[in-house]
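One protein chain is absent from this view; the other protein chains keep their places.
Let's look at chain A:
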Amino acid sequence: MSTDPLKKRKTKVIRGDGGTPETKRIRGDADQDVRVYNEEVELEGRDTEQDYILYKSTCEAVAKLMAEIQDLKASGAKEGSMEVEERRRRGSVHFIALKKLNRMAHMRLKKARDQTHEAKQRVDVLHLQLQNLLYEVLHLQKEIGKCLEFRSQHEEIELVSVDEFFQEAPAEISRPHLTKEDPHQLTLARLDWELEQRKRLAEQYKSSLCTKEKILKGIEMKKEYLNSLQPGLQAIMQASLPVQEYLSMPFERVQKQAEVARHLPPPLYVLLVQASAYGQACDTNLSVSISGDVDEAKALSRPPEDSQDDESDSDAEEEQQNTKRRRATVGVQLDDKRKEMLKRHPLSLCIELNCKDGSILHLFFYYLMNLNILTVKVKVSASADLSGAISAGELLNPESLLNCLYASDHGQETPNPANRYQFDKVGIVSFADYVAELGHPYVWVQSLGGLHFSSDSPQVEGPHSSLSASHMESTMKLLRGRLQARLALHKQFSSLEHSIVPVSNECQHLFPAKVVSRLAHWTMMSYEEFLASRCTQVILCLFYWRPLWVSARLQAAVVLNPRYPEITPLFSLSLLWKGERSGRTDDNLRAMESEVNVFRSELQGPRPGLQLLTNQMQRLCVCLDVYLETESQVCDGSEGPREFPREKMCLRTARGPNRLKPFKYNHPQGFFSHR
């Protein structure tokens, strides 16, 4: 149609879409008489409401026409009648209108859709742009964050503080005029300064190292020089020995002793040190020396690798030998084990205590290695002749001389509780069997060596020298006291055996001038005999017995404690005169016993109280005198001459409910009274 518009003169209705109205219009403009009919434009002008109303009315009209046609047809109208035809025509016109309306509706819908689509597209584009921008923003923010967090390596270097920097750095580096404003320049300047300083210090370090090496070399040389001196000095020492002897300054001996002392076992070493110290400080009559085999001691302290090699060799040898000869019996093996357990250390200490009267107490200290205890053996060299007294044989017996130096320290059992378990292994029942050979393990000996055994646990710590020091003085004093007491007793016993009670001059005031009773007999008695005798009283160790007087015999059993004179000897009396009376049956004899047993403070005489026993015996003689002289009974009932003439001055002969005699002697008045 459009190709040949000039030819056709008919009015043409050019209907076109929305997209091509212009082109059509342009071509239409070239044609004249071309009427342009644009339905879209028309569409905009029409109102949808009106269209809807039109639609409805058209439908009604069609319906009405149809109804009319129906009526007409029903009422018998002919086919092709005018009314029907007319109505048909009108109806077709209405149909056309309806079609147009339908077209309108579709066109409106399409238009709306197109508009929406367009708008959507625009929105999408914008949205996309927004997203892009947001992403970029985020990216930039991250980058900024990274930049801000960036730590440059220069910040890890420790720099001096800003004030110090400004103070120390020279001006060309610090450039204060620049750096005070600009932190970047400041940091740069500080880094520069740091670099310079470090370079300088590195130089210093190198130079110090050099000097140090030089000095070390110097030291080495001097050491070598000193070592070369040692042999020279030894030679000088040897040469000076005679000079030392001449001047009595025994340096050499002391040094030798110190040398040997290094090989002593720890308890003996402690004992040596403490005893030497005590000897030097307090007691010049004490001397210490070491005796024994030093080589063996050195062998004992050899390091274990060597001894292990030896052992394995010797084991191999032993096995060979065992197959050759008969294996030793179990008993012998046990015996060997016992010997091994009770082995003594080869070195021993000897301490000598010199007393004023010239007698010497020798103490030999041994260390039992496996049992970790010290034992002591004792020897007395007395200045006077000790062979006189028979009864005194027990007094200085080395086996019992040091018994009970401290209370109940008999030295028969080992004080180390751990030894019990060791003994059980090798079948040793009691240590007392070996005491004679090995020495006495007294508790004070352990204390002197610094060994302390607590009864709670079998553990023992190493030797303490403080323990040794605290015991040293008291033990040495006790030892001296013991020796002197025993020597004094020995002298007293030899005198007593000759029936003389030796009373020293200082104690004469305790007794009246004339004592008629005499000591007749002095012998030893065993403890069983003592217990069996009728005058039985309680308690402890040594034992003597002698009667006195002729017609009236007083028998007394005396019990002496090894710690005499600290513990008073106890007397138990029985009187053989007109019947036998004893301290159990006669109150007066009991009073005599108490007179000698209880009043130790009066009887012990001057310190150290060695006169106690003799004073007790003298007092017993005096009391016997009083007893016999104040007895007034005569058998036949009449008052005849007294058997014992009254020579003692007594105020009253009986006092109190049990009519005790006056046994207390008053000095210097010289009369007897009651207590």
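Following the convention adopted for this analysis, a residue touches a chain if its C-beta (ideal position, glycine included) is under 8 Å from a C-beta of that chain, and two chains touch if they have at least 3 such contacts; residues count from 1.
Definition applied: contacts and distances are computed from a predicted model.
A.B. asks: If you look up the hidden chain in UniProt, what protein name do you find among "Multifunctional methyltransferase subunit TRM112-like protein", "THO complex subunit 6 homolog", "Serine/threonine-protein phosphatase 2A 55 kDa regulatory subunit B" or "5-taurinomethyluridine-[tRNA] synthase subunit MTO1, mitochondrial"?
C.D. replies: The correct option from "Multifunctional methyltransferase subunit TRM112-like protein", "THO complex subunit 6 homolog", "Serine/threonine-protein phosphatase 2A 55 kDa regulatory subunit B" or "5-taurinomethyluridine-[tRNA] synthase subunit MTO1, mitochondrial" is "THO complex subunit 6 homolog", the UniProt name of the unshown chain.
A.B. asks: Please pick, from A:N38, A:N354 or A:N597, the residue that touches the omitted chain in the full complex.
C.D. replies: Spelled out, the listed residue whose C-beta touches the missing chain is A:N597.
A.B. asks: Could you tell which one of A:K99, A:K223, A:K339 or A:R652 touches the chain left off the display?
C.D. replies: A:R652
A.B. asks: Check the options A:T475, A:T568, A:T614 or A:T630 and report the residue that touches the missing chain.
C.D. replies: Spelled out, the listed residue whose C-beta touches the missing chain is A:T568.
A.B. asks: List the residues of chain A that touch the chain left out of this view.
C.D. replies: Residue positions of chain A that touch the missing chain: 537-538, 568, 570, 584-585, 587, 590, 593-594, 597-598, 632-633, 635, 637, 651-652, 654-659, 673-675.
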